[in-house]
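One protein chain omitted, others in place.
Right, subunit A next:
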């Protein structure tokens, strides 16, 4: 049976949510240069989410913009003295949302880079959003692996910009250092956005997309660096055997950290899990050395856009 879904008429592509993740920033700048001439099959709004941070080439100016989209943050009273990103998240919510309302854009694609060797990931809060899952299935790219990552968090508590759209995901591509644009990463992001737009156009014009199976990685927990109990200073680096091995199954007993003292610390969990965001630069201050996910195959139905009467 085929699931009928509303057309994806309004799309937002956002870059520079973190001002030093350059592939998205340069891609949004290029997209903004092209004037819309009204012949586009889909209405796309292109947004530089955090222009002040992008100008300074820093992740954020006062607080991480991509943690400011919870229901609480979006409804908190703000004034001129509020942190810049708290004001900005409410502006973006007004422009692209409001979150959880009928006025919100149909799909919000938020462009990110990571220092971790993740390839291309679509990161979202749902494991049964057929639009997002079908887009992921469509994004088969020669240049990079494509994976679907799921954070099981209810919409109110969903904290990132992509949660503002009716459907949404972060398109995260690594590895790329912050403050650097690598041409293969830029090209992969450009191709990813193009393939997403191709799917949307085909979907909107009535194409039937066959169901199938998608591997979904659901986040289970984060692991912090080993730290000195008194000073809280990090005492080890991600182990060379784990570094750059995002999405390679981590078994109990596998090396995880190499202490500066020379000792190896091993994964003590009972369950083999999939590590990702291994050694992301921005996460040291959040106390995250890596995240761990469970993988399962999710069956997705065939979908077609519903014909409006």
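A few notes on this one:
FYI, a contact is a pair of C-beta atoms (placed from the backbone, for glycine too) under 8 Å apart; a residue touches a chain by one contact, two chains touch by 3 or more; residues count from 1.
Keep this in mind: contacts and distances are computed from a predicted model.
When the listed names "Aspartoacylase", "Zinc finger protein 511", "Calcium and integrin-binding protein 1" or "Akt interacting protein" are checked against UniProt, the chain not shown comes out as "Aspartoacylase".
Shown as candidates are A:164, A:223 or A:282; the residue that touches the absent chain is A:282.
When the full complex is taken into account, the listed residue touching the unshown chain is A:183, out of A:1, A:39, A:81 or A:183.
Note on the undisplayed chain: of the listed residues A:214, A:238, A:273 or A:293, the one touching it is A:238. Where subunit A meets the missing chain, the touching residues are 26, 29-30, 57-58, 115, 175, 177-184, 186, 233-234, 237-240, 243, 258, 260, 279-282, 284-285.
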